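Missing here is one protein chain; the remaining ones are kept as they sit in the complex.
When the chains are written out, they are named A, B and C in that same order, and each has its own residue count from 1.
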Amino acid sequence: MEGTTSRTLDHPLVPGASSAIEKGPWHYGADYVTVYFDGDPARLSKLVPRPFRVADGRCIAYVCEIVSVGDSGREMVASDPDRTVYHEAAVGVRCFHHLRGGVYFPVMWVTTEWSLLRGLLNGYQKRLADKISLTKLHPLNPGLEPIAPGMKLGGFCVKGSQRTLSLRVTVTKAGIPSDLPTFGITFGRRVFPRTDESQGVVQEAVEILKSNSRTSDVWLGEGSVETTLPVGEPKAATGAVYRAGFTISGSRVLP
Amino acid sequence: MEGTTSRTLDHPLVPGASSAIEKGPWHYGADYVTVYFDGDPARLSKLVPRPFRVADGRCIAYVCEIVSVGDSGREMVASDPDRTVYHEAAVGVRCFHHLRGGVYFPVMWVTTEWSLLRGLLNGYQKRLADKISLTKLHPLNPGLEPIAPGMKLGGFCVKGSQRTLSLRVTVTKAGIPSDLPTFGITFGRRVFPRTDESQGVVQEAVEILKSNSRTSDVWLGEGSVETTLPVGEPKAATGAVYRAGFTISGSRVLP
Amino acid sequence: MEGTTSRTLDHPLVPGASSAIEKGPWHYGADYVTVYFDGDPARLSKLVPRPFRVADGRCIAYVCEIVSVGDSGREMVASDPDRTVYHEAAVGVRCFHHLRGGVYFPVMWVTTEWSLLRGLLNGYQKRLADKISLTKLHPLNPGLEPIAPGMKLGGFCVKGSQRTLSLRVTVTKAGIPSDLPTFGITFGRRVFPRTDESQGVVQEAVEILKSNSRTSDVWLGEGSVETTLPVGEPKAATGAVYRAGFTISGSRVLP
Partner (left out) sequence: MEGTTSRTLDHPLVPGASSAIEKGPWHYGADYVTVYFDGDPARLSKLVPRPFRVADGRCIAYVCEIVSVGDSGREMVASDPDRTVYHEAAVGVRCFHHLRGGVYFPVMWVTTEWSLLRGLLNGYQKRLADKISLTKLHPLNPGLEPIAPGMKLGGFCVKGSQRTLSLRVTVTKAGIPSDLPTFGITFGRRVFPRTDESQGVVQEAVEILKSNSRTSDVWLGEGSVETTLPVGEPKAATGAVYRAGFTISGSRVLP
């Protein structure tokens, strides 16, 4: 246990030196393979709980690799590198909360305990994947070219016996961050239900508190997506590849 | 997603067909390699939060394989067998809550998402292990003898770069269920903290609601234990091997 | 390394205390979920290399859990239990070598390094799976019944982004070992190719040397199978569940 010097052992869900979750804010740097598409609003509405309303069917699906550290635990990249890298795959749906637009992720698959639990605490509908993999290039690999028009990239997520998400992008041109579709704020739900009537519960619609956003290395192209999520037949799919960074400090209960 | 026929997608923590947790009660059948030992009460007190008090230093450590099903999802042993088998390793400390004796597990490592989240919901301090392994015998293996005095069994748990728990038992004689030390009821904590002041919290000391307990195939012997948990030097270690079954319906908040 | 006391470090493929493979003979005890079916002989012939000839299209597919020890390393069930348990999934095709009948497995997926390399050494076409899972029952689980007519069992294998094999069996009656179809001896190929003209090669058709076979706990029933292997549409599928044990001492080159 990392927490042998702390006065007491932290509960796994209470951010701390000996728990599963580092103290926030939490910083992220990620490499994305993304497909934007239109799903069937009627089907999507079954994936999006109240108080959120499906907007127009616009969706985002991505697979990414993330380097993440807690604000007070940056040295973990050296001491516990497996606590600072994970893979994530998700499908997000454009939604409204009253008049505010945003994105709600019915499910977000991740590959580590700490990203699973940290996400659940902040309001993401996280699940643990068995495998998430995506295209990775390396500038010194003699057999690989740098990213350029015509290059294909892809990624997938496997959970149990199912490939829950699979993406393909064929790059057609370089882009800039403002070329990427925006979805507004990120909605979520913090839920901790009871297993007995004596227990308390948490059930809150929240806005994820994101800051410090930056994006680079944008490439645009064609995209395709397959998912076991019932989103309807994906239409008007476009693809993108980019790097992004941001900070999450927690989440605020929506009024 | 299993939940394509449900009206909406369940939140990962809300027991249901498309969530990470089946609806309870939950039934368990397990094969254990266990070591009972005396730890250092002063050190143990740092592993046991209020309102629990360390009793006399008596501890239990085990590694086991568990077959588990939700009450309404027994067919998952065929359709989703990976959702019905997991491995678990834990260290428990004999404690009191007021005048009632029981066992509190400062940490319980498991190998699947659903056992992790189900346990957190019920009040176990669960963590996800990278690997848990224990002795398994097979009656038709021509190279193996049935369990008998002199046989050695063992198990271990690895998380990250650490072997967090390692057990060895040398069987000396057959036993009966009443030979096994008892610890009383099982204590726990249901905790879901906030990441922003606007959020609600759950923080409850609970008693796990266990029933239907049965034990068989008991063997007794010598034991040894190594753990990264700061329990002090383990003393008076004895070992046991057995099978057990039980049902957990949830957990009740302690008065 | 286990081999710190050996005079030199063994090569990973040379059976020994510090290699990936224990010294043989190797003993096995396994629990099977199996489906027998008829494939398309024309398609199967592309899965079966010379000198083997497809017989009549009869095939076997199974998923199993195996406890295995080397003859001189039985204590590893306690010291290194992860070196004694693995999962395996395979499809076998009834074949002839000259006039002798047997079974050839175009591919056999396993979950551990040592079963992968030991199998390749003996002539199995082994591949490493990402996950293999199958129905496991437990007599003390209060939510589970013992196996009986009407019970469904199943298993699957995942490699990369694909579910390469999936089986379902519905038990209809108890059986005896002689109820199970027999396939004769087990054929294989030991192959170690060159990556440069200066190198030697091994390319041998072999018979796996199996002995000590025993079978128990046989149940018969209906079966279904899905696989990414191009076997044609499976027909006349029947299912079986059983336990078996055997010893493999190596493999003999076929004349």
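We adopt the following convention: contacts are C-beta pairs under 8 Å (C-beta built on N, C-alpha and C of every residue); 3 or more make two chains touch, one makes a residue touch a chain.
Worth saying up front: this structure is predicted, and the values here are computed from it rather than measured.
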Option from B:Y62, B:W109, B:Y124 or B:F156 whose C-beta touches the chain left out: B:F156
Residue of C:S72, C:N212 or C:T228 in touch with the missing chain, whole complex considered: C:T228
Of B:R43, B:K131 or B:R194, the one touching the omitted chain in the full complex: B:K131
On chain B, residues whose C-beta touches the chain left out of the figure: 130-131, 133, 156, 158, 160-163, 166
Interface residues of chain C (partner: the chain not displayed): 1, 4, 7-9, 11-15, 20, 24, 46-47, 49, 80, 82-83, 106-107, 113, 116, 120-122, 125-128, 160-162, 164, 189-196, 198-202, 204, 206, 209, 228-230, 249-253
Interface with the undisplayed chain - residues on chain A: 26-31, 67-71, 74-75, 77-79, 81-82, 84-85, 131, 133-144, 151-156, 168, 212, 214-216, 243-247
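The definition used in the following text is that only the chains that are shown with their structure count from here on.
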Same vs different contact residues, chain A with chain B, by half of numbers used: same
Central chain of the complex, centres being mean CA coordinates: B
Distance from chain C to chain A - Cα centre to Cα centre, in angstrom: 39
Multi-chain contact sites of chain A, meaning residues that touch two or more partners: 160-162
